[in-house]
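The full complex has more chains than appear here; those shown keep their coordinates.
We call the chains A and B, going by the order they appear; numbering starts again at 1 in every chain.
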C-alpha cells in the first residue's frame, strides 16, 4: 500500500511543507528510515535527524523550527506522537482487515457467526460455536464445542480453546496459546499412583484482554478460571485452574500462578514470578521479576521482591548485604579474635 | 444432555427424596449452583447451603439430617463425594466420546488403526503410524513417521510428535505440547560457532502418563528420553534429551530438567524448579517451587528448597535470617563499636 504526502496530511488534518506527491509505503524510526518511508519527530532530542534522515515524509509538531532546508516532506500537526500512533493504528486495521471464510475449514451447521467474520483455512470450529461480529479466526485455530467468541476478538494462528470457554469483546489471543486445558488435579492413591480428577469447569475471559504467545490458562475443576476486563498477559505464562485475575492487571512473560489463587485489580507483576496456590493478592500490588509469593498479600499498594518475596525496599537491603556476606563473616571472625583476646587478658588479671 | 433425578438415583444406586422428574443439564459447586444444575454436599461445613441453594438436584450422604424442608431433590448415597466423582467421570466420557475419521485429514496407506479411533480434521499422520484401540487424535495434531500410540490414548489439538516416538496406553497429551524435538546438542568449533550434533534417538512415554499444554520433551541424542508409568507433568515444562523420569513422579508447571538427568520414583517437584544435567535424584524426593538443583540427591525421602537447593528446613532458617540481614549487620557494627571502646580503654589503662 502506498500513501502520498497530501493523503496523509488530509487524514491527519496537518499542514504540508514540501512535495505533496511524494509517496511512502513503509514506516520506520527516524534513525533508520529510508527512501519511501514515513517517520516522525516528537522528542526534541531527535530533531537533529531532520537534516540527515532519508525518510520521504516526516510528521512533526507544528511548533518545530527548522534552521536550514530539509529534504523530506513535512506534515505539521499539533501532537506528532499522537498523530503517528493514530496512523499506526489505522495501518494495522487496514492490513489486518481480513474477512470471509477460507476453505478448507471445519464449520459445523450448528455454528453461529456474526457480520464480517474471518475464518482462515484449516481452522476447526466445534459444535455450537458462536462468533460475534468482526471476529477474526486465523488459520489453524481450534475452538472446541460451545466456545463463544464475542465481537471484535482476534484469535491468531494455532490457538487452541477447549470446550465451553468464553472469550469477551476485543479479546486478542496470540499464536499458540492454549485456553481451557485440564487443570493439574490428581488424587494420590494408596499405591503411590495418582487418579485424575475430572476438570469440568471452563475459562471465562472478559472484554479487552490480550494473551501472549504460547501462554496456557487451565479450565477450572468446577466453576470458572476468570481473567477480568483489560488484563494483559505476556508470553509463556501459566495460569492454573480456578485462578481469578483482577481488572487491568498486567503480568510479564513466564510467570506462573498456581491453582485457586486470586489476584486483585491493577497489579503489575514482573516476569518469571511464581505464586503458590490458594492465596489472595491485594489490588495495586507490584511484584518484581523472579519473585516467589508463598503467602497472601492483604494490604493494597504493596511492592514486593525476592524468593520468598517480602517488602521491596527491605529486600534490596538484604540483597546488598548478601553480596558482602564474606565480608560480614570476616568482621565476625575478627570480633571473635578480639573478644577472645580481651577475655584472656581478663583471665590473666 | 439432560438427566432426571430418577435416572441419576438409579445410576448411583441412591435413595430419592423429592420430585423424581426434575431434570439437570449442568454441574456446579454448591455455592454457585442454579436452577437445572446438579451439585453435592460431602463436607459438613457446606451443609448450611442445603437450605439456600438454587440447585435442582443434590447428592448427599445417607447420614445427612435435615432440620427443615429443602427445595432441591436429594439423592442419598453412602459416600456423596465418590458418587459425584463417578458421575463427573461418566459425564466426561460421554462428552469426549468421539469416534470416526474427519476430513480432510492426512492418513497414508501405511498407517494402522485399531477399533473406535477418532481422527479430527487437519490431523496429519506420518508413514507407518500405529493407533491402538479407542485412541483419540484431535484436530490439527501432527504425528511423525513411525509414531506408535497405544490403546485409549488422547492427543489434544495441535500436539506435535516427531518421528519414531512411542506413547503408552491411556497417555493424555494436552494441546500444544511437543514430543521429540531435537535435543539441544551442539559441538563448539574453533571459530566460536557451533555444529549441530544430530539427535537420532526418540521419546518413549509409558502408560498412564499425562503431559500438560505446551510442555516440550526432547528426543535423545541416541537411545530414548523416557517418561515412566504414571508420571504427571504440568504445563510449559522443559524435559531435555536423554532425561529419565521415574514412575508416579509429578512435576508442576514451568520446571526445567537438563540433559541426561535421571529422576527417581514418586518424587514431588514444584513449579519453576531447575535441574542441571547429568544428576540423579533419588526416589521420593520433594523439591520446593523455584528451587535450583546443581547436584545429585543420593538419599531417598529428602526435602529440598532454594537456589541452589539444600535441606528444606535449614533453608527456611537461612531465608528467615536473610530477611533480617540489615539487622544482623547493625548488630555486628554495634559490637565493633563496643569492642573498639573496650580495646581503647585497655590501651588507656
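Some observations on this one:
Note that a residue touches a chain if its C-beta (ideal position, glycine included) is under 8 Å from a C-beta of that chain, and two chains touch if they have at least 3 such contacts.
Note that the structure is a prediction, hence the values are computed from the model and not measured.
The complex is built from one repeated protein sequence; 2 chains are visible, and the structure file as a whole lists 3 copies.
Following the convention adopted for this analysis, only the chains that are shown with their structure count from here on.
Here chain B touches chain A in the complex through residues 27-29, 32, 85, 88-89, 91-92, 95, 102, 104, 120-122, 138-140, 156-158, 172, 174-176, 208, 210, 212-214, 230, 232, 234-236, 247-248, 250, 252-254, 265-266, 271-272, 289-290, 307, 319, 322-326, 328-329, 332, 335-336, 339, 342-343, 346, going by the rule given at the top. For chain A in complex with chain B, the residues that touch the partner chain are 104, 106, 122, 124, 140, 142, 158, 160, 162-163, 176, 178, 181-182, 184, 186, 192-194, 196-198, 200, 214, 216, 218, 222-223, 236, 238, 240, 254, 256, 258, 272, 274, 276, 292, 307-308, 310, 314, 317-318, 321-322, 328, 331-332, 335, 338-339, 342, 345.
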